[in-house]
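Every protein chain but one is kept in place in this view of the complex.
Chains here go by letter, A and B, matching the order in which they are written, and residues are numbered from 1 within each.
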């Protein structure tokens, strides 16, 4: 809704505390969240793990309608949100090809579409191909908007579930060592994650990536300015041995255009396999935002430190928590 | 269902009164409705505004299943119907690409498809690319069918929500002046609306449209024969100053084929902007079936007389009313 967007402009810590309660109007970008409200959200997510288990009884969102307005398909994200809504007793209106809805097809503005859809639903989950689209939607809508990915921009619920997973698996967020591996240039996931990690104390980040997809300077500068120690490395085994979290990502073929030779070279460079597992500490975990190709070999799956499917499941709990918070409050 | 179609052939006033109660079997075309049953439907729609506000409690269609059988995409209309069903506690089976279902893909007849779908649901909402398809479906189905648009044919629920909006905004339907603006040749919306306006007394209609998309003679003749006064004009300011309702429509690019020069000329001719607002009376309203491009400028949106988003919302109430009436009766 409209309130959040002005709140975003403030960008102070705990920008959505109101009185003694947090107030969450929209979920638009990772920068909205500081450690206080992250912790508060994680507590609600934890509660949701219990709610899901006895889901026939959980009906706190009964009578609420969520519209999933997807301008580009992302079945995984959509299913996760729709499952979250239904696990809480809510209902869903689905559009997976919202481009046909209006904008692209007939030239309607996003704002007009939002004004119509907000008349039919209580909350909008939007995926869009343009950066900033979720913010525009939130400025127009009188109901909450959740950004489920806006092009090269943000995918804040992914960042939240990544942080929640680290806390659940490692037990803390302060003082952790994190290896970010793979496509660090294009993956909005690792960029948002770096942002949120900077909220915590004594975090150390290692970047391990092929030269063509290295982490960009804006994030490096941001980390430096907030006092986060970071280092680039080409030695995945060494990094793995030092880290609590090895966060692997997919090299995205579509970013290489015609240069398939570069893609093939980048893709095979840093693989998480049995050797990497062997180097890793016993308590450490491997994460991945999924889908994965072969940047994590299948043999890793059976190791208890392979946490990526638990991570996907945590997406459900985080989204249940956000839906509850946006529709019912704390 | 089968009954309605014979009833349609009668075409007398109050054709679906049975005993002291109206009886509504299908919704197929605007001509089904006269002022008695229009008023009765509008009363139920008004009730639905109250029901929606406390929607967690409204479960009158719990256990009922609506199938949305869309042979061409129309996300806006589909969402409106699905929201209406779910706001009343009902459930939905969705097909947005029903062309693949059978007919086009494998050659099944519409009748066979309907016979299958009626086994899975309690009511069918159908969008089709062929005029008359909804009637054929109703003749086959043993359950109610709602026409959600059949090609160049009818879109009766749009006409109903237009009339409901005029009544809600202006307070009456007799004695009103209505300006129909834009593409009057191809828009089934304005054609159906003209039909329903003719049910009321002392209505005066002004047609304002580029020459290439003028209102066709059949509607003009119909209006004349039913005693409705109408006039063509090229002066939108003057018409706007006289009217209770300025009903703007989109010039449809797809109707012009290769002649984009004609489209561009037609499109810019009659725009509702601040100047038109200034000419309009204080109690008057601007309507539009949406989506709009720039035939209503964005600056108009904030004026209280801009009623088009309220009109879209009224579509929800009208569809809730129709679903209630078709499934539960009066």
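Brief remarks follow.
The rule we apply is simple: contacts are C-beta pairs under 8 Å (C-beta built on N, C-alpha and C of every residue); 3 or more make two chains touch, one makes a residue touch a chain.
Source: prediction; values computed, not measured.
Residue B:121 is the one among B:32, B:58, B:80 or B:121 that touches the chain not shown. Screening B:28, B:51 or B:67 for touch with the missing chain picks out B:67. Mapped onto chain A, contacts with the missing chain fall at residues 55-58, 73, 75-76, 79-80, 82-83, 86-87, 94, 96, 250, 290-293, 309, 312-313, 316. Residues of chain B that touch the chain left out of view are 62-65, 67, 91, 93-95, 97-98, 100-102, 106-108, 112-113, 115-117, 119-121.
Keep in mind that, in the parts below, only the chains that are shown with their structure count from here on.
Taking each chain's centre as the mean of its C-alpha atoms, chain A lies 41 Å from chain B.
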